[in-house]
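Here it is, the structure, as structure tokens.
Every protein chain of the complex appears in place save one, which is left out.
Let's look at chain A:
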Amino acid sequence: MANFLAQFQTIKNSSDRLVISVEDVSDLWPTVKPAFEARLPFKKASLNNKTRNPVLVETLPAEFILTTDSRLRSRFPQEQLLFWFREPYATVVLVTCEDLDEFKTILKPRLKLIVQNDEREWFIVFVSKAHPANDQASKMAKKVYAKLEVEFSSKKRERCCKYDMHFPEANFWEDLESKITECIRNTLDRRVQFYEDEIRKLSEQRLMPVWNFCNFFILKESLAFIFEMGHLHEDALREYDELELCYLETVNMSGKQRDFGGGERGDDQAAVLNPGNKALTQIVQEDSFREFEFRQYLFACQSKLLFKLNRPIEVASRGYSFIISFSKSLALHERILPFCMREVWVITACLALVEATTSNYNDGLMVPDIEKEFFLLLGDLYSLGRVKFMRLAYLVGYGTEIERSPVNSASLSLLPWPKPAVWPSVPADASSEVLDKEKLILQTTPRAKHFGIQRKPLPLEPTVLLREANRRRASLSAGNVFEIFDSRQGPVEGSGFDASSRMSPQKVHASSMSRTNSSPGNFDGSIDRPMRLAEIYVAAEHALKQTISNQELLKSLSSSEEFEQKYLELTKGAADNYHRSWWKRHGVVLDGEIAAVAFKRGHFDQAAKSYEKVCALYSGEGWQDLLAEVLPYLAECQKILDDQAGYLLSCVRLLSLDEELFSTKERQAFQSEVLRLAHSEMKNPVPLDVSSLITFSGNPGPPLELCDRDPGILSVTVWSGFPDDITLDSISLTLMATNNADEGVKALKSSTAIVLQPGRNTITLDLPPHKPGSYVLGVLTGQIGQLRFRSHSFSKIGPADCDDFMSYEKPAKPILKVFKPRALVDLEAAVSSALLINEHQWLGILVRPLNYSLRAAVLHIDTGPGLEIEKSHIIEMESCACVSQNDDGQGGAQVDSLNYEKRFERLTLDDGKVVFPNWASDTPSVLWVLIRAISDTLCRGSSSGTTRRESIVDGMRTIALKLEFGAFHNQTFERTLAVHFTYPFYVRTRVTDKCNDGTLLLQVILHSEVKATLTVYDAWLDLQDGFIHTGQTDGRPNSSFFPLIISPTSKAGILFSICLGKTNAEEEATKQPESILNIKYGISGDRTSGAHRPFLNESTGVDGVRQELIFKTAITLQRPVLDPCIAVGFLPLPSDGLRVGQLVKMQWRVERLKYLDEKEVSQQSVSLRKQKKEECLLHVRSLDEVLYEVNANSGNWMIAGRKRGHVSLSIKQGARIIISVLCMPLVAGYVRPPLLGLPDVDEANIRCKPAGPHLICVLPPALSSSFCIPVDS
């Protein structure tokens, strides 16, 4: 059957659509052909697929062929079975008849004959030629058609339809199509069934020796072809897939050594998309096909169907894996294939696939995910082709053109060299080419790295090419050449191309020597001598020329420019597609390769842009090793483009990379570049972000704590990433308040130059007063030469420009805390008890610093009215043990007092100010100021009844204090102290006894007012008018009691004996209204507790001498009060209350309390005033009568009766009388009642009991109807 292969192929190629045969019984075809063919191809045909499920085929192309056509007639029955797919799928029988008889006799038998063949699917189209106007003819036609239907249609199947030539029925064509489709479907099913049966039969014999893959292939492909003709591409594709599986199985299974193929001219060009590349008969081999061609053929068929199915993405994905797996097969057979055949095939396959898939790809019709995958595949294809292309270029000697970047190095150095059976040798006539190549090698200097970076270039080769090539050749000859060679190469092993090119001068020398010694043609490919690099290149070039049949590819390898062009095209293709598939890492890396080419060509602008992308990717993701590779190139571009800002930034980034990535020398080069630019004239100075290089933080430990309004000094740790010392001309550092963001950020500035050493530095900055709150470090800015830089406090943990990084940032540690305003110092009076008034006294001011230093504090003292500072302006200061009042623990206080060393210093007040000594800065101290309170008023004693508050208020004086302190006297504290002054004594007097002889014993009680011991040395009383000392003495008490010592706050009494005395006329002129008590006293007290001995200047006062002070106080003596003799009582008012206009009777009761005798009358009269004396005596004579008088406010009261008059009252004790007066209140409310007075009797002698009411309530008058006025009138 394999013999039919050629025939099969031609038949398959010639027939490409379904055939419908037309049995033209009545010669109608020429007439109806145009109308029938216009229906082709059929739309929406319903066919069954392989699993017998209905499938709607969008378009079904078909062809009408007459049965009389030669194409159908000249077939042998055997062929018909084998190539059944080309046989008609339906038979249309065209008939017409206008006569029933004719139908019966002629047509019917003929039709019966035609349709008796069961194999065919047939149906009859009755064509009615009758004109519709011709009723007769139409009727006849109908009749004939009816007969026809009866004869040929069955219940199961309608096999007839009627076609009206003039006016076809509306549904005729649909009817026809459905009938044809039905026929095709049936035929198709039957044939598929047939092929399947055949295939199954063959498959069962698979393991038998007679089995022939070609037969199997013909059946399988026939089936596939049937499906393809029926536009059931899915099924066709499945057949091919099965075929491929089956083929691979036979290839792998059979132990037979088969010819792989691929050795023919042009095989290097992949035919993955061209099924007709080679005729199958050419590749047939025994019972199977050659693998090289046949696998490509299968793939080509599959991709053709996939394209028809509009699935270019699947083509790409199948293609990629096909290339990979096929490349592996090629590798297995590399020994028999031409040199580098595999590489060339992969390149061409990739490019062909890319081209075909992109041209079949409709942009934007796909789901984004699938689209992404598609571009990814394209990217992979491009990049695969690119790698292979680079490999070829390297072999030809364009290695210097290839950038030694990580991507190229990774792709090439891990890719093994091609392994031909024999490495190609130099052709005989290529000596000039070898010389040219050698020249080229000598000319190319390895690309200088910028900044003098001494880094080993990355390799582009898995092993040294020189060795590999020679080893492959040497394996043919004696082996020791290789060893010799190896020892020469030893020291530079692994360094790849550069090493060999560095070696080449010596080698050239050696070869030129050899040339002089031997004939020039000596080096034409002698196997014994190892080849030199240039020879290897030339040999490879020649071999490739043999291999490569594609002119374009050959051209690409013909010169370095052409190579670069192709290389760029492939790289761009890969990069673009990776970008479109969102594989940014792949894409950006290839962008870097494009940049390298642009850089080489001098398109620095473009190169910089691409390099920037690469650097952004690597630095964004923190892959520093890779960044270190690219960044110098970017910097170089920027330098050439004069992009100072970018260049500086790149230098800073280079410096901030891990230290081990560059040597110190290289890092110093980066720094010197920065400094060079910083100190040169910069056109557009932009702030440089050095966050990664100069970092800063507060010192470890607690933050600096300051009080409100205090300046300070802030110490900050700055790390410098520069390899050398660097001088910062100025820096400023901002502090940010953590609680309040909108407050203007203040910068701390240091204008002096600061030299930063590599690593950790500590700098100090002056800190102006800040508002209360806590502060964190903000931004460090500064200047290096002309260059302004700024740094955020990012540490080196991660890259600063990563968004996510912020979330990982440590919470900012406050560096400065400024406390809310609080009391820093307290000033208060040291002594709370009173001081002596009118004497020089030490006023103690307790100065207590509250955790705050009072170094060099200045106290302003300003005295209030009634207080003066002693003229000598002496101030004493002493430290004070009485620590804080807040001390809870007793123990603490004790310790304090134990450790306490008393300090004392005498200061002077200068211009109202006093400066604190240093020792007083931290400890509480007392400031003693010598003052005197002045009081002009005389102290007054009091009788026992009155209060003494008056005197306390009098003794109050104020002193205003203002303390300026803090480092810059920035803090002030003001306080006005109240100081209490007092006289030493408070004097109270009392007449203790009234003797019968008229002597009054006056007791003077001295209250000590001060917390000091008072000593009374002497006391005397200067009596006022009307009193005299008894016994005509000077009024001094018995002196034997003196000195009288009075303890603090205790009392003492002195008794004076006085009596009422007369005054003579002379004395009246100098009469004194008050008595004066004089006390000579001394005081011994401590100033720390209160009043003390007044300070005397050293000149006048001598210690130990008794210091006597005089205290004077005025005492008012009053005549003794007499006994009452008359009582007046107010009798109660009626209980129902008073009303306006209502009379009420007021009653007083007057009662004589004691018997009124003459003597008492005379004594009484003493108390009366002189001018009234006579009158008084007159009244007294009529002793039994009493004069009364009622006083009332006439506006409130109307009095009826006598207001004034005499009533008689017996002189006997107990005599009483009631005085009644009628009154009428005139106003309502609380009013004063009328009062009864006795004008003749001294008020002192009247006792009011019960006392009259102060106010009484008067109700308004009762309502009277006569006052009512009707409202409506």
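Criterion: a contact is a pair of C-beta atoms (placed from the backbone, for glycine too) under 8 Å apart; a residue touches a chain by one contact, two chains touch by 3 or more; residues count from 1.
Basically, contacts and distances are computed from a predicted model.
A chain of this complex does not appear here, and its UniProt-recorded name among "Large ribosomal subunit protein uL14m", "Interferon epsilon", "Gap junction protein" or "Trafficking protein particle complex subunit" is "Trafficking protein particle complex subunit".
Touching the chain that is not shown, out of A:585, A:760, A:994 or A:1216: A:585 (per the contact rule at the top). Check A:397, A:459, A:924 or A:966 against the missing chain and you find that the one touching it is A:459. Interface note: of A:629, A:673 or A:839, the residue touching the hidden chain in the full complex is A:629. Against the chain not shown here, chain A presents residues 406-407, 409-410, 413-415, 456, 458-459, 494, 578, 583-586, 589, 618, 620-623, 625-626, 629, 797-799, 802, 804-805, 808, 810.
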